[in-house]
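Every protein chain of the complex appears in place save one, which is left out.
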Amino acid sequence: MKKIGLALLVVGLLVSLGLVSPTQKSFAAEPIKIGAILNYTGPAAMLGPLFKNGIVMALEEYNSQIAGRPLELIVEDAAGSPNVCLEKARKLVERDKVKIIIGPLMGDAQLALGPYLANKGVLATGLYCAMFELTKYQNWLIYPTTALGLTLPLGWYAADKGHKTMVMIIADYAGGHAFMKGVRTGFEEKGGKVVQEVLVPVGTADFGPYISNLKNADCVAFFVPNTGDSSRLVTQYKEFGVKMPLYGTTLAADLPEHVMKELGDKVVGLQGQALYIWSLDNPVNKKWVKAMEKRFGKTPGGLANNSYCITSSILAGLKATGGDETFSKLWPAVLKVKMDTPQGPLAYTKEGVALANGYIVEAKRINGRYSWDPIKVYPAVRDPRLK
Amino acid sequence: MENLVINLLNGLSYGMVLFLIASGMSIVMGAMNIINLSHGVLYMIGGYVGWTVAVKLGAPFALGLLAGGLAAGLVGLMLERGFLRFLYKQPNEQVLLSFGFVYILSNLSLWVWGGWPRMPFTAKFLSGSFEILGRAYPKARFATIVFGLVLAGILWWLQDRTRVGAMVRAGMDNKEITMGLGINLERLFAIVFFVASFIAGLAGVIGAQLLGVYNALGLEILLLALIVIIVGGVGSIQGALLGGILIGLVDAFGKALFPRFAMFTMYFTMIIVLLLKPRGLFGRKV
Amino acid sequence: MVASDREVVRGPEQVKWIQFAPYFAVATILVVLPLFLSSYTQGVMTRFLVFALFSAGYNLVFGYLGLPSLGHAAYFGAGGYAVAVLKLHYGTDLFWLGVPLGILTATLIAALFGLIALRVSGLYFLLVTFALGQLLFSVAWNVKWLNSPGMQGIAGLSFPSFGIPGLTVNSTSYYYLVLLITAFCILALHRIVCSPFGHALVGIREGEDRMRALGYNTWLYKYIAFIISGAFSGVAGVLFAYYNYMIDPNHLGVGTSFLPMCMAIIGGMGTLLGPVLGAAVIISVELVASIVTPDRWPLILGGIFVLTIMFARQGIGVYLVELSKRAGYPYGSTKG
Partner (left out) sequence: MEALKVDGLSINFGGVKAVNDVSFSVEVGERLAIIGPNGAGKTTLFNLINGQLSPTRGQIFFFGEDVSDLPTHQRAQLGQARSFQIISLLQNLTVLENTLLTLHGTKPHRFKMFRQIQDFRDVFEKAVYELKRVGLWEKRGDLVKNLSYGEQRRLEIHLGLSMEPKLLLLDEPSAGSTKEESADIIGIIKNLESDITVLIVDHDMEMVFELAERIMVLHYGEVIADGTPDEIQIDQRVREIYMGVEESTDHVGAC
């Protein structure tokens, strides 16, 4: 028995030595390596595979090669921590010599990576919008728009519905603040007033105490990250019987249909902002949804669409440079890309921020099937801070 | 006034979940001198199994409760019989081994149940809310308080009135004497560990009424359990109950009054207790 | 309990040079190998050295004194935060400023926390140190001054500068700097462990009452050892912050505190080089496992923990030494 234990340990060490040693150069055409930092463990563990599906779809549309150079995807686990993301980014850049990194998801991780990736001249992207602060580095592709731009329409929408005052529940981290600043900006632009901001830590198990102590207002808007926090907040909000209408951000992504089914009728009638729904009525989308269903066996959501659109635009840029992934060539090429994505038309500003449609959706139950239905579109939303 | 009552109820219901998770861990620490860091993961497994039975298979909530408890109990028993029993009196090794199982069991349950969190669920007759002082309050939370108090009563009875409880108390005071009395310590420890894990599983299902179940819960709840044990003292049901309620209330009122410092208030309370009573409110020498 | 600390006392007998052969071999690898590696792998080795130092310093309290601290990240992180705050608020990454400030911060915090933690021992010591570390974690989380705008933690750090014109530090030179400092610190730890002071620590671990009756002020010994250990953790934290480009509240919390404990147990606690070996094992397994399987790496890491405890309970280091003894090699045996 002891020998087995030792043998396993020794094998482990040898394997590690083998992998640490420099990778062998092949004589075939150098692959174009694309790094992806996705969540496979930690609080957002379920999102990694979804993002990956979108990326894989985009790569396969090019048959995984551009200008004779194979496309190679290297996936790393973000583990939900900015520090781990930075470590993984260093591995991708310094060991794998990657020039393109897709991800990470969370705003604070993006801010942590910012200085390093700018310094190394790597094309970086968020996964689901990104922080405006990153535009100063001039190497971040921000799709579909900045965090603030993404939620701007929700503020407008709430004001358009005649609400004068609002309470905000904000996840206390970089992304949360940016999202809710968007709602606030939109709401105040149209004459609304925010009367209370409730900051909640990421991963809050019990929102009860927060919900019990909300001030009175015409409506409540929230952003909390991930399915877990969002679904707990929605459930607990209903349980406590608060009468104020509730508006959510990033809804279709955080509460996809199978989660809605589990939440049941609690969720019906919930309105909020979303960036993509599978039922969008445009030909590109219809074709794409079919392809995704065929390839992965399930209906895609906003996350897969997001990573798909980002990857597609990068690949289009790569095609334009003839497969040259050098940052100084690739960056301008990607910024010039104009394409129709399932989500709508895509174009980048000179800061690298996409101007995509913003959708307001409502949770409905039709024939026993729960779904998000788009009820309003705000085309080509623009972060007011952009020139 | 209504706010005060609602906050109080919030604190109590959350506190009861904390009590349930901390009590088993605390007894195992006190009676067996075993630090089991995978206790939080047992809680999570209980919650997941409870969900599978009560929601996925549509069985009654009580059955889910039982299934959750049993599943966690059996996993716990396997841990004790297969591994921890070789490590009595080796606290450092226990720490590392049980943390290894935190990694393994969390990842395995990620495999089995996927990363999507499960929504809070409860028995049919407990869903919905009733009115207190003109404010709606969820029934399930009230039920959690009742569950917690009932289990506290049962544990108290087990510890103070039964033979096993007497042996455990004797074992805490003096291991040699217990062995001298001809008690089969091996069997006693296995029973204690099973019961503690069983309670963790129950807690998982009861807590799921408020919190649902998700993969990161194993570690989150472990940290909370440690805080409760520090406040309440190792090896005492009373300590775990008082610690759980105190931390639950501090959490509820902290979130209500100083939402910006939600995390800080809990740790701050812990340190204040430590400064006044280094072994916790009901701590004994270990 | 464990070989080398007790066998160090071997009197005036002759030392055989062959006994040091493995150490020379390892030293040679550490000096020469990085020259042939990518900057990333140099970074990984830097990381290994930092954690080897952290763990070895931690082991003074954990292995030698027998007090299981679950809060040493507080001192590690404090060192790192000192460097990070210097950069964030004063715009300097001067080595000569960061190192003393980091060590000072860590030492002062250890001196304060030691007063609280050393009122208890055993299991309670573990819980109290955990609590203190988490308190610092929540402070770093909530205090705006300790965070870069918009995020938790401080990003945008870089390798240190030395204020010498024309001298810039890259990953290679930083590796050698860390190697030098780590080697120096481990030698210092070696002196401490072999001194009357170090032996007294082991004595206190084995029987505090007796040591008191022999005239040792055991509390003072524990307190001093705690502070020294905190200071070494601080050094490691400073080196880490320069290497890691960022520092965040988690570097003060229980997750980071847990690392040196794992490393010490896996390598062999109560020995000087056990934690170093443990650091090598954990850093490489973590790295390889997450490359091989990004979604299943916790299974491998957890499996290593379980295997070590079940098959090489005294730590891999001690286990290897005993195996080599059985095989008849003189290596590792320091018995006179």
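As written, the chain order gives the labels A, B and C, with residue 1 at the start of each chain.
The rule is simple: a residue touches a chain if its C-beta (ideal position, glycine included) is under 8 Å from a C-beta of that chain, and two chains touch if they have at least 3 such contacts.
Nothing here was measured: the structure is a model prediction, and the numbers come from that model.
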Visible chains in contact with the missing one: C
Selected from C:Thr107, C:Ser171 or C:Thr218 as touching the chain missing from the view: C:Thr218
Chain not shown: contacting residue from C:Leu88, C:Ile109, C:Val169 or C:Val202: C:Val202
Residue ranges of chain C at the interface with the undisplayed chain: 1, 6-12, 188, 191-192, 194-200, 202-203, 206-207, 209-218, 224, 335-336
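Methods note: only the chains that are shown with their structure count from here on.
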Approximate Å spacing (C-alpha centroids) for the pair chain B, chain C: 33
Computed distance of Cα centres, chain B from chain A, in Å: 35
Chain A: positions in contact with at least two other chains: 41, 45, 48
Shared-contact residues (touching 2 or more other chains) in chain C: 295, 298, 304, 308, 310
Partner chain B, residues of chain C touching it in the complex: 62, 68, 116, 119-120, 122-124, 126-128, 130-132, 134-135, 137-139, 141-142, 254, 258, 261-262, 265-266, 269, 295-296, 298-299, 301-306, 308-310, 313
Chain B-facing residues of chain A, complex: 41-48, 80, 198-201, 203-206, 208-210, 212-213, 226-228, 231-232, 235-236, 239-242, 258-259, 262-263
Chain B residues touching chain C - in the complex, by the definition given at the top: 29, 33, 35, 83, 86-87, 90-93, 95-97, 99-104, 106-108, 110, 223, 226-227, 229-230, 234, 260-261, 263-264, 266-268, 270-271, 274-275, 278-279, 283, 286
